[in-house]
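I have a structure I would like to understand better, so I am pasting it below and will then ask my questions one at a time.
Complex shown without one protein chain; remaining protein chains in place.
Up next, subunit A:
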Amino acid sequence: SLRCFSALTPGLKTTIDKVVTADKVVLFMKGTKDFPQCGFSNTVVSILRSLNVPFETHNILENELLRQALKEYSNWPTFPQLYIDGEFFGGCDITVESYKSGELQEVLEKAMCS
């Protein structure tokens, strides 16, 4: 289909591919893990901390182009966005819900062992 404008250029797509596979757990958020600037981002950071997994965060407030490109990359309209093993896992609500059900722990364990 034709698009008038897309933030997700081939170059940016390659960059995002690299960033989401550079670490097992990658969180694109508002602020950083030490200084979250939004309650939803803070919630996901707290969950990851409580599960004791190493994770990398990237502040989308510092890069408007990356922010727009990521929305297209994941086909997800909001932040935070959690990636596990290079794959989009979900936003805040999905992370909370799957943390409660134990599914998140399972997916993380699998990722850590792969």
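Here is the rule we go by: contacts are C-beta pairs under 8 Å (C-beta built on N, C-alpha and C of every residue); 3 or more make two chains touch, one makes a residue touch a chain; residues count from 1.
Convention: contacts and distances are computed from a predicted model.
Trainee: Just to verify: the chain that's not displayed, which of "BolA-like protein", "Uridine phosphorylase", "Interleukin-22 receptor subunit alpha-2" or "tRNA methyltransferase 10 homolog C" does UniProt list as its protein name?
Mentor: Record says "BolA-like protein".
Trainee: Of A:Ile16, A:Leu66, A:Cys92 or A:Leu108, which residue touches the hidden chain?
Mentor: If we include the chain that is not displayed, A:Cys92 is the one touching it.
Trainee: Return the single residue from A:Pro10, A:Pro54 or A:Pro77 that touches the missing chain.
Mentor: A:Pro77
Trainee: For review purposes, identify every residue of subunit A that touches the missing chain, sorted by number.
Mentor: 40, 75-78, 88-94, 97-98
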